[in-house]
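With one protein chain withheld, the remaining protein chains of the complex are depicted in position.
Order of writing sets the labels: A and B. Residues in every chain begin at 1.
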Amino acid sequence: MSTLPAVDSLLSSMADQLRAHLDARQISDPAFVGIHTGGVWVADALHAAVAPEAPMGTLDIAFYRDDFEQHGLPQRVRPSELPFGVDDRHIILVDDVLMTGRTIRAALNELFDYGRPASVTLVTLIDVDARQLPIRADILGASLALTEGQRVKLTGPAPLHLTLTDAATN
Amino acid sequence: MRLTIEGARVIDPASQFDEITDLHIAAGHILALGAAPEGFSPNQRIDARGLIACPGLVDLNVSLREPGYSRKGSIASETRAAAAGGVTTLCCPPDSRPVLDTPAVAELILDRSQAAGNARVLPIGALTKGLEGEQLSELVALRDAGCVAFTQGLRPMGSNRILRRALEYAATFGLTIIFTPQDADLAEGGMAHEGPTASRLGLVGIPESAETVALARDLLLIEQTGVRAHFSGLTSARAMDMLADAQARGLPVTADVAAYQLLLCDEDLTGFSSQLHVMPPLRSADDRRALRQAVQSGVVQAIASHHQPHEAEAKRVPFAASAPGISSVEILLPLTMTLVADGLLEMPAALSRVTTGPAAALGLSAGQLSLGGAADITLFDPAQACEIGRNWLSRGANCPFIGKGAPVAVTHTLYGGKLVYQTH
């Protein structure tokens, strides 16, 4: 089993990358959007570190999932909250673990039902290299190579901590 | 045809006979009890050890649905079901189509039931033409055609004046009137007992007073006119009290209750099963308790099936739109025997409620085992629980007890010495 990186150090490197990214793109008024649940925690941390005055929203993508036919609605659905206009906005979309890419697909669809953003920058803490869709993070904390049956999960909100579960040993 | 039933526990409530013995039958009649008469050689023997032999059951209310409702049942199909329930004598109410208000209809029913040969059918005539409550039927002609009593069923009389005159006319000729008291106005639109369950289910209620108001009027008019009267299908505790009071005053009134009323109550309607839609309605658990007590004490002499078979479509609708009634003649004995299983009645007393009790109520010569009398005999296994509905015979499968267990199983039914039902 590989050792998991500490979340704090990943976050500070991501904050640096994000600042550079925003400078390079000349984005001065981004809006942060975290995807429930882990993505919100990561977004909170980056938001505080990079642009505390920027607006911050949350998305629960339950209504946009592509597996309703298989799993139905999850037990707890929270309202999405975007307390700002999405039209012409530069959105920093944040999630904890990028796996298949399906969550991001759903989040993008949901985002576009609020309006037409100027750009979307995808930020994720971890990429486990299991993507099934052509989606890639612009800002990434770390890549992890997992073996069959392994899953990585972010626990929080404080302190944020990564844990590895193994379906084979469970 | 000579037959010997060997080793049954023979119970005859009429003569209070209760012994394990043999019964010998010849030419449709009971020839002897105990030792076989000199030279008697049966050409059939029934090994009845462990079984109970009792008089064939008398059921005061069995809708045969013929003429007029062949989708629901026929004389042949429903008398076959009756035989399976141990019933050898049954009364059919007049709500056929056409209504049983002419000798021609009575004769048709008698002819067809004789042809079917499964049970003795005794028609009950309509008190008024078309059961419309206005003009009297030709009661004497109907009596002569074989009607044993007269009724309006649940249909109202046009007025109290007409009712009073009908009773006086019937009293003139010693005819028996059967009442199912339910005030049509108080019951208007109703489909369930007015109480917490109907309220919760949003079903329009029929108050207990619909029964008791009508019963009070009927009792007063019976007393005034001196007519011979029987109450059929009473449902409420209050009615039981009123009936007991009337009997205590010396009024010679008899009564039956529907067997299913002794087992079900309005709380069972939760879930809206249209199979439980009956009229008059299932009342409260307290009412059911009072009905059971009245059956125990003898205030109610008879238990009847109030058999009402329906085609599947009549029940394949929401509760309120469904036709009321339960198909139950073929479980009259098992349902009655639950009273024994529950410790309410001893076996002979329970049997009297479906034999001598109903026979005496209408003055019928049936429901007893007498030497030289018709060999109407029911055999059942008191130790053999059975699943209801295994070999269902009624055309109507509208029975909420199907699939449930019953404490006893009818094994043989003899009607006039002929084996009209046998298990296996």
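FYI, a contact is a pair of C-beta atoms (placed from the backbone, for glycine too) under 8 Å apart; a residue touches a chain by one contact, two chains touch by 3 or more.
Just so it is clear, contacts and distances are computed from a predicted model.
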Listed names "Aspartate carbamoyltransferase", "Fe-S cluster assembly protein SufB", "Methionine biosynthesis protein MetW" or "ABC transmembrane type-1 domain-containing protein", matching UniProt entry of the absent chain: "Aspartate carbamoyltransferase"
From B:P318, B:G343 or B:G372, residue that would touch the chain that is not displayed: B:P318
Omitted-chain contact residue, chosen from B:F17, B:F40, B:Y169 or B:F272: B:F272
Residue of A:E81, A:D129 or A:D166 in touch with the missing chain, whole complex considered: A:E81
Residues from chain A at the interface with the omitted partner, ascending: 60, 62-64, 68-73, 75-81, 86, 109-110, 112-115
Hidden partner interface residues of chain B, rising order: 194-205, 207, 263-264, 268, 270-274, 276, 313-314, 316-322, 338, 400-401, 404-405
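The rule we apply is simple: only the chains that are shown with their structure count from here on.
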Separation of mean Cα positions, chain B and chain A [Å, integer]: 75
